[in-house]
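With one protein chain held back, the other chains of the complex are shown just where they sit.
Right, subunit A next:
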């Protein structure tokens, strides 16, 4: 089979392709598809172009910032391939217009996405429409391409996806040991407490006297006192969170038996007398636009790559806090952290650094802190280009139904077994996958105490990832979401949400089989209900346990409740890759083993879900162990001549 064969040419010309995502991979992919002769392509992307995209999303220019990625990408490619048809959808792939019927018109779907949610959604639609999916992901120099064909290879959800990285509450509130813990504290606790929704639950200690004495009357130090000037208020907050709270923590001797004791930090000890009164020079700011308000600017700090001293961090902290209250007062109470909000990044960097100094943890620059706090994906053009090339190669095989030659390919940073691009045979579908097989799930729940709302929020949405769920007990509808419901139905379902399961119109008790369906995704799951009286608050915080649904071996090491750092799956890809490699997961395709996954294996695909590893983790990156075998190894490389014999060794893709 020469690549330029007639059959291949015809398949390419006649194919209708859906591309989801016009970002880093998407730009490269659209270009390579166009050059390869594809004639009919649809692209869906809801994003608009940002400056930090321009270093790799080469179809976009400075002048396009703010415009639709899908549309600009289409126009750019039509410039060098004017005679093809490209349809751009500036929309969310989860919008109802992109239903199963829409997906059915395509011969293959190609994903260049950056988040788990959208990937799961597209996976389900592809299964429902029976359209093959080529999935991809990159981070830094690493990347992966996989092929998902219903009934032939595993689906995107056959394997557990790593849960968002979370940390035990006490690590964040009392015993941080890494910089990321300080960032989470600064962002999710302190920033949220000062500038976010006041009604939000928050684990920060806000009392200035011991709870034992008179907790009801102890004041909330975060309340600004009458006539208190903003500089005083800032210093009071500073002294409370970095000084007083550390003293309180130190008083618990048990905690520090085997740990380094933190050091309380007070403004008086850090800032010279004159500075603590007159910090930045706000008069020099003529910010008309709030996005340009910056503590760095008013303090004359220029280089975001530089690590500030404790004193500089303290000045930034006080200045940023003040600027929020003076220049952005109307937003206070409704702010949430945003990596593109300069002042918020400055505040979080400074607060995290002061806390790090207190706990003897290394300080970081604003640039690094921003990456960690914002879960920024590190990305380069070259990896995207390579991955896009590999996607097109797999897409062509899919169009030719060349099943035996489907591969999932890893793009590696370090040479392993003489390879930088390592193909492995795809895995067979997981027979107990709740998405692509019909295996029922089972749910332990207290049917007398849990409400239908808890079930919808914690299971149907959070775990099963459904957007438009419909819940049935036999033929009785218990709950439904949709635009076409009449008023009675809406009221009825709203009432059901507040009822405990056993008191629903059609009582749900132990032994009940519920059917949960997402009409858009055309996914149906059966759930066996098992009644259970008690749940461990710490180990089972949801108050219910779903099994048959595979949660990744997640980062929650402690049994405690935990706090995440946002994002979807932010485990370090590098780490997992190293592990996977050591376990020998990436077997060469010439090995005659049937690719059944072991449960312990975590595919790197699952890690490639966007919001990525922290700067710390990049630095700590483990080198992929070289498994390069000796020359006297009998194993031979697979060349075209012996592809047939390899085909014979395989047993599962026939």
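We adopt the following convention: a residue touches a chain if its C-beta (ideal position, glycine included) is under 8 Å from a C-beta of that chain, and two chains touch if they have at least 3 such contacts; residues count from 1.
One rule holds in what follows: contacts and distances are computed from a predicted model.
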Check: If you look up the hidden chain in UniProt, what protein name do you find among "Protein prenyltransferase alpha subunit repeat-containing protein 1", "SUMO-activating enzyme subunit 1B-like protein", "Geranylgeranyl transferase type-2 subunit beta" or "Anaphase-promoting complex subunit 11"?
Finding: "SUMO-activating enzyme subunit 1B-like protein"
Check: Of A:389, A:440 or A:482, which one is in contact with the hidden chain?
Finding: A:389
Notebook entry, point to check: Taking the entire complex into account, which one of A:42, A:56 or A:89 touches the absent chain?
Noted result: A:56
Item checked: Sole contact to the chain not displayed, among A:376, A:501 or A:529 -> A:376
Next item on the list: State which residues belonging to subunit A touch the missing partner chain.
Entry: 2-4, 28, 31-32, 34-36, 51-52, 54-56, 58, 61-62, 79-82, 140-141, 303-305, 367, 371, 376-386, 388-390, 392-393, 396, 407, 409, 411, 413-415, 418-423, 589, 615, 618-623, 631, 633, 636-641, 643
